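Every protein chain of the complex appears in place save one, which is left out.
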Amino acid sequence: MPGGCCVERVCEGCPVLLVVDERRRYVFRVRRGAWFGSDRGSVKHDQLVGLEYGSWVRLSSGVYALVLQPRLVDYMERGLRRRSQVIYPKDHGMILMLLDLAPGMRVLEVGVGSGFTTAVLARAVGPGGRVYSYELRADMAEVARRNLEELGLLDRVVLRLRDARLGVEERGLDAAVVDMPDPWAVLPVLEEALRPGAGAVFFTPAANQAARLVAALRARPRWGELRMLELLARDYETRGDALRPKATMIAHTGYLVYARLTLPAPTP
Amino acid sequence: MPGGCCVERVCEGCPVLLVVDERRRYVFRVRRGAWFGSDRGSVKHDQLVGLEYGSWVRLSSGVYALVLQPRLVDYMERGLRRRSQVIYPKDHGMILMLLDLAPGMRVLEVGVGSGFTTAVLARAVGPGGRVYSYELRADMAEVARRNLEELGLLDRVVLRLRDARLGVEERGLDAAVVDMPDPWAVLPVLEEALRPGAGAVFFTPAANQAARLVAALRARPRWGELRMLELLARDYETRGDALRPKATMIAHTGYLVYARLTLPAPTP
Amino acid sequence: MPGGCCVERVCEGCPVLLVVDERRRYVFRVRRGAWFGSDRGSVKHDQLVGLEYGSWVRLSSGVYALVLQPRLVDYMERGLRRRSQVIYPKDHGMILMLLDLAPGMRVLEVGVGSGFTTAVLARAVGPGGRVYSYELRADMAEVARRNLEELGLLDRVVLRLRDARLGVEERGLDAAVVDMPDPWAVLPVLEEALRPGAGAVFFTPAANQAARLVAALRARPRWGELRMLELLARDYETRGDALRPKATMIAHTGYLVYARLTLPAPTP
Partner (left out) sequence: MPGGCCVERVCEGCPVLLVVDERRRYVFRVRRGAWFGSDRGSVKHDQLVGLEYGSWVRLSSGVYALVLQPRLVDYMERGLRRRSQVIYPKDHGMILMLLDLAPGMRVLEVGVGSGFTTAVLARAVGPGGRVYSYELRADMAEVARRNLEELGLLDRVVLRLRDARLGVEERGLDAAVVDMPDPWAVLPVLEEALRPGAGAVFFTPAANQAARLVAALRARPRWGELRMLELLARDYETRGDALRPKATMIAHTGYLVYARLTLPAPTP
């Protein structure tokens, strides 16, 4: 098989996103001898091998399905283990912008959950960057590890099964993402681990929790540039002639609180 | 001066974000002999040289201002030339997620404007990636070039002063971002330039324009995974005890239309 | 049975809203000898007779249910026949405000559907007002008639089974509500039927339809004060300690277009 495996062409072991219709979307790895099956027909994996991505494959039912490279957002929607509330792409994108993430950066993550955010951060910092991820629960850390392995991103991630509130090893980090029920408890640790000027984003599902965090950040002398926001994503119908938003939407995922570590403010 | 220039420490020539208060935020480069001035006081640039980022500096008025590394979003808000309607961070973040942008990718941009989106793409693809940016207007291309130079991102960008609707040179590109009044006119060009499976995001301020684009994408046989959405960012007050959204917000920037290039669908 | 029937006390023939839990809400009229039944238990209607509204009644399962006067919004949610897309309370409320509806007014309605909006208008204009409602389809008009009878509002409504685009009988009306696929087709009729200065609200589910209407209103010389808007209602959780919006919401019902009839503008 020529070059371009998993990017241009499906090889044994490559991931695919198989789209039967808008709701029937499947992410899996191609294994010779295995079968893909759904209520709309099945196909042997062998038939996928050698196809160009972007191709159509005929299922046993006669229906054609589209074969695509899964994006990270496709993986998060369909292809990963999910054991916890997760952060959504609209919020992930904003986190990247708020934290100014770029290849080569070293990032702290507190509260790994299923590892979705870890994956987003690991992609953004590239092979030359690092994500230091702290998780309390062994089962969650294991789910995250497997997901990151599936995504091929484990080499940039240092997973630590430990309570970050008790301290972290790293120093001089460029950014932090915190997703935990008591984010105010980790502020002293962030103040030691981040370099001055580094930003932190805290994700919290509840508004009163976010407000308590904002008050805690204000009460400590080393945080500035506070911002609290939420993002709403509104999808529109793309079929038919009527231009209209979809009838229902995700009305709430969580609030983002952003702050930036400073040196102590001068006493007036 | 030790290492860490422009990252940890302000050196001659480094950019700074100087925060006097929530509204008075300034982005500039430090030049020995120059003065920073505002209605809240002034300071000689020389006093900034050698400071750690995250420090506070005393202005002539006695007010202290915070000295920070400008993020890309700070530059876009305060530090770049702006000659056109621009795309906002909430939309930029979502574009990164939709297109699955990662270090090393090669991206097409049609409609450069002030170069803000170019900068976001160039950051995400890293030094090993490339952004090929087509712009019709010489004055806009020049604004974009200067902005990218200021940001140190020009080395990853190939700026072409040319009408992309007439064709582009590149082939096998990984993604495209289109910001132009008649995005449907560039679809045949995208079909040649993108690799099968690559995604494209189109930014359009008007809903009827977005709807016309969606219809055009549906009418052509090589586009799938259509999505049209808009993002709303809602900021909350972070001062005082009342938990409440800010009284006004940006209610509209534009719509994002996403589609993915496929190979031609089989004829039934 | 003393006074206060149907307002303070449940009598034979009175309507009740029976609330078993947040999802199990039922609107019906009390008939001696009948049974209320649900998957959470049953109760004979006779046991409801004589109860004060606001009381709790014990179902066969031992569960207590709340007995309330049904509001119009409870009827619309649970107690009326529904044969069409309906307008929601958030939009109904805004229609009342935009049209400045008050007791005694005479209102035109074009497109009756299930009669929900008719009911809202009929309530607002009171026994001294009138709603003239035009509907093309006999089956819909019949549904509306029955709903209005159930609500006791039929005496203020003149239901006409006729195509309003061909003209209406009334003149000098104070307001109009239009809910039809081609609202632009009824503008000449509104110009004859409304008194100068009267307002009209048009409800349209699709944005391109609303835009076409706005263009039609602008093109005619007798409409001013144009406004196009949509309303979003965002509900919050009221149980538990976490303050957060509900996870999903109705993202779209329709657009409201408002305009006011004027005398012809002077030719400049």
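Here are a few things to note about the model shown:
Should a chain be cited, it is by its letter among A, B and C, assigned in written order, with residues numbered from 1 in that chain.
Criterion: contacts are C-beta pairs under 8 Å (C-beta built on N, C-alpha and C of every residue); 3 or more make two chains touch, one makes a residue touch a chain.
Computed from a predicted model, the values in this text were never measured in an experiment.
Checked against the full complex, the one of B:Lys44, B:Arg58 or B:His252 touching the unshown chain is B:His252.
Of the candidate positions C:Gly37, C:Gly54, C:Gly167 or C:Pro181, contact with the hidden chain is made by C:Gly54. Here the missing chain is touched by one residue of C:Pro127, C:Gly167 or C:Pro181, and it is C:Pro127.
The omitted chain makes contact with just one of the residues C:Ala102, C:Leu166, C:Ala219 or C:Ala247: C:Ala102. Interface residues of chain A facing the missing partner chain: 207-208, 211, 243.
Although one chain is not displayed, chain C still touches it through residues 7-8, 19, 52-56, 58, 64, 66, 68-69, 71-73, 89-90, 92-100, 102-104, 120, 123-124, 126-127, 195-197, 199, 207-208, 210-211, 214, 218, 224-239, 243, 255, 260-263, 265-266.
The chain not displayed touches chain B at residues 205-209, 234-235, 241-252.
The rule is short, and it goes like this: only the chains that are shown with their structure count from here on.
A separation of 44 Å divides the Cα centre of chain A from that of chain C.
Inter-chain centre distance (chain A to chain B, centres taken as mean C-alpha positions): 21 Å. With centres set at the average Cα position, the gap from chain B to chain C is 46 Å.
With touch defined as above, residues shared between interfaces to two or more other chains in chain A number as follows: 207-208, 234-235, 243.
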